[in-house]
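A single protein chain has been omitted from the complex, and every remaining protein chain is retained in its original position.
Just so it is clear, A and B label the chains in written order, and each chain counts residues from 1 on its own.
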Amino acid sequence: MQKITRDQLVSKASELLSNGTVCCVLGWGMGEFDYDVTPTVFNTVEELNNGFVFNDFCGANFSKYLVSKAAKCDGKILVLLKPCDTYSFNQLLTEHRFDREKVYVVGIPCEGMADVSKVKAICGEGILAISSNGDNINVTTLYDENPIVINAADVLAERCVNCKSKKHVAYDELLGDEGEVIESNRFDEVARLEAMSADERFAFWQNELSRCIRCNACRDACPACTCEKCVFDNPNSGVENKSPANSFEEKLFHIIRAYHVAGRCTDCGECSRVCPQNIPLHLLNRKFIKDINEFYGDYQAGEEVGMRAPLVNYTTEDLEPGEVFDRGADNA
Amino acid sequence: MQRVGVFVCWCGSNIAGTVDVEAVSEALKSEPGVVFSTNYQYMCSQAGQDMIKDAVKEHNLTGIVVCSCSPRMHEATFRKTAAAAGLNPYMVEIANIREQCSWVHKDVLTGTEKAIILGKAAVAKVNLNTPLIPGESPVTKRALVIGGGIAGIQTALDIADAGFEVDIVEKKPTIGGKMAQLDKTFPTLDCAACILTPKMVDVAQNEKIRIFSYSEVTEVQGFVGNFDVTIKKNARYVKEEICTGCGACVEKCPMKKIPNEFNLGMDNRSAIYIPFAQAVPKVATIDPNACNMLKNGKCGVCSKVCAAGAIDYTQKDEYINEKYGAIVVATGFNPISMDKFDEFAYNQSKDVITSLEFERLTNAAGPSAGKLVRPSDGKHPHTIVFVQCVGSRCESCAEKGKEYCSKICCMYTAKHAMLTRDKYPDTEVYVFYIDVRTPGKNFDEFYRRAVEEYGVKYVKGMVGKVTPEGDKLKVQASDLIANKQLHIDADLVVLAAAIEPDKSARPLATMLTASMDTNDFFTEAHPKLRPVESPTAGVFLSGACQGPKDIPETVSQAGAAASKVIGLLAKDKLTGNPCVANSNELMCNGCSSCANVCPYGAISYEDKEFRMPDRTTKVRRVAVVNPAVCQGCGACTVACPSGAMDLKGFANSQIMAEVDAICK
Partner (left out) sequence: MQVNEYKPLIVAFCCNWCSYAGADLAGNNRLAYPADVKIIRVPCSCRVNPMFILRAFQRGADGVIICGCHPGDCHYTSGNYYTRRRMAALFSMLDYLGIEKERTRVEWVSAAEGAKFAATMNDFAKTVASLGENKRLEDLRCKK
């Protein structure tokens, strides 16, 4: 499915390591399963040759890791960024979260990543091995000695189906061609929810959010959630995790989290990708993005470095909070 | 844990009439931290205050809750009481059980119930109060005035008069500004130079005032009382302290065809020049773009004729650093460009001029020595058309004009029309207007004289088109009252161009972190109550940089700004409001969200080294709030994603505690 191969990436990374441009590489390493690819730091060409992985499950957005990793290297760190990752990269630079000089960005093309839950929906559990095969994916499971062949397009992750941009907005070096921003239908689902009655919406979200196990994976993967101390971990914030006195943040965790990243969220979709309960968390963030676009004009976080986020900005002509409801689809 | 004392006030029957005060003080006894609770007829009376003081001593109180009238009424009183009892004054919280309870509820049960809840919220808050100490910072007793027009001159003179040092920075070679270019001033018709130039001389001779002419401000650091300013003195290639202003160089300079800015390009000056006879400082300046010696090293005449030896072709731009306690912005205005107003043929005909050009044409020191002539052929104009609101009140044409009223045009046009008819009674004068606005002392009388005594033809309607034809200007206009089209063959057309803030204002506002409106006028700290202060502490506004103004308004605002500056400089130390934002550097991401929303520019960033748990160190960018600049609005606390930014006196935990107490 991907146009670029593992070998091309390893050779580019090895070249940059060998000629001293970078001192380490932030890339994908093998996890427990083929579909379980883990962000890994490679320090040598040998490590790259042995451990570097690139397949249809390399969804992880590395931008966030730069906040902790960039400062730790003596030289530059090489990071491989897909187009959507570069928006997060710019947003983090806007927020001064790492030093641009410490990073060497290689932009890599992306044809969309696969969603393992969609694969499992077709093949069932017990996956032993997955490999790419042109436009198809071959899946070997415990229960069948012959690989099941599925069409890669059928298991494309939601965020890739609704890909907003194939353009790299930041890079030092680009592998492949410069892509374009795409007219996507990513707000359709939000609009569908908006069109429901309040009772239906409540029922929808109750059903979704009631599955939350508060594992914090969404927060931990989110490139906008890089706070030195998260409010949910801070006993003085009033919304922290372990307060026995109330169940406040349990219920409103997701509202607060979405609000905290509103205007800064690039819609990279990591929250939904990592959610073990498959809660469509991106629909919360996209609601904010859609609102911001409609209320204050189109804004894509991370499009450029140094942009002022809409919620730390204003015009004297902004609409009143009461007016926001009149713009919704029903609200009768 | 705090030891809180609760004091419930009856306010005579004002509170006690609708609230069972006994029940309130009783109920609050069992709140966490409360060690003493009582009620009294008038808590704010001497006896009431003594009761509080005694209780502080007797019960070793660390916090006080007074359930009484609004904190807007007596918070200050009870803070003083606490201080007198040896407590930090910020350990007092007020529960407003009068204005917001007993006075708005009729039923005693309801009133009492609510008063108890409000009391609980105050107790919950005071439990989390911390002693606050207002910060102090010293004041540099010197002011900077940016802009040397009448606004800057008046401000500087008033500040100097109070005994403080003032520096004026003016980007032109001389102070004087727009007023120096004017002929007469409305509505008294005294000559502008006659009233301005003595003030310019006063400035020059005042020991307390320094003039940095041909200079600009390039950097501003610091905050109220302690600004650090870099001033760039442009090279004028003439030693200012030696030049006597004799003018020999100007006379002998061979480059004589340079458009003269002071006369708006209607005549020429030499490459070395003194803008006008009464310039202050009266020092020559070499225009580096026109001087042959500076361009290719061929000439040197001025150096030869200068008896004082003041010419220095090697002079470089000089940077001066100076400290100031206060900064006054007096950057003034300019007429807007007429380039986009093709309908008036400004760029096609020399005989279509702006009002400021008209001022120069009628000025005795102007290009025609005060004789009103057509710029094209030097002939006397017999028909003059004045067009009002060119680019002002331009709602539909925002791309070329301004939405606002430029305010001064109605009056100066009446003046121009009247003076023309007075001096040249054979001239026909038309004025086209949308409205004539004359709200000022003796303004309407002045306008009526123009119409009634001098026979100026005022026509309500706009000029649609001006077409040069032969030596005439065909003016096509509408008369809205007679409801007909007018065609006038004019000899001269004068456009009352809208005025806009000087272009240097925007970058200056950025340097000062002072806010501006969409038209680039500086915003006031409060439009009614603090009209000469910028929201940025220590930055003051004088003159047209804040909005269109005439001379009397400018002068009064200049005086007002000066008095505010004097009030600031008279203090040895500034005591701040202790309820300011503060950032917990351990939690700060350095993301700049807080600085983005701060209206005062109180937040800066520094790189700080942190020891990590694994004994390594990490350098991180963290926010630092300057307590002398912060006004305590709290915008930053909500913008901060990590909650590192908090507000003293209204901390997140305190407000949450109030919410909890109310919702329990």
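Everything below uses one rule, namely that a residue touches a chain if its C-beta (ideal position, glycine included) is under 8 Å from a C-beta of that chain, and two chains touch if they have at least 3 such contacts.
Bear in mind that the values here come from a model prediction, so they are computed numbers and not experimental data.
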item	value
Among A:129, A:149, A:215 or A:324, the residue in touch with the chain that has been omitted	A:324
Option from B:104, B:189, B:242 or B:277 whose C-beta touches the chain left out	B:104
Option touching the unshown chain, where B:531, B:552 or B:599 are the choices	B:599
Touch list for chain A against the chain that is not drawn	193-194, 198-206, 209-210, 212, 231, 237-239, 246-248, 250-252, 255-256, 258-259, 262, 284, 287-288, 291-292, 295-296, 310-316, 318-325, 328, 331
Touching residues (missing chain, whole complex) on chain B	70-73, 96, 98-101, 103-107, 110-111, 113-114, 117-118, 121, 515, 523, 525-527, 535, 579, 597, 599, 631-635, 637-639, 647, 650, 652, 655-656, 658-660, 662-664
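Definition applied: only the chains that are shown with their structure count from here on.
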item	value
Contacting residues of chain A [partner chain B, same complex]	71, 94-97, 226-231, 234, 236-238, 260-261, 264, 308-309, 311-313, 316
Complex interface listing, chain B residues touching chain A	518, 586-593, 596-597, 605, 618-621, 639, 641-644, 652-653, 656
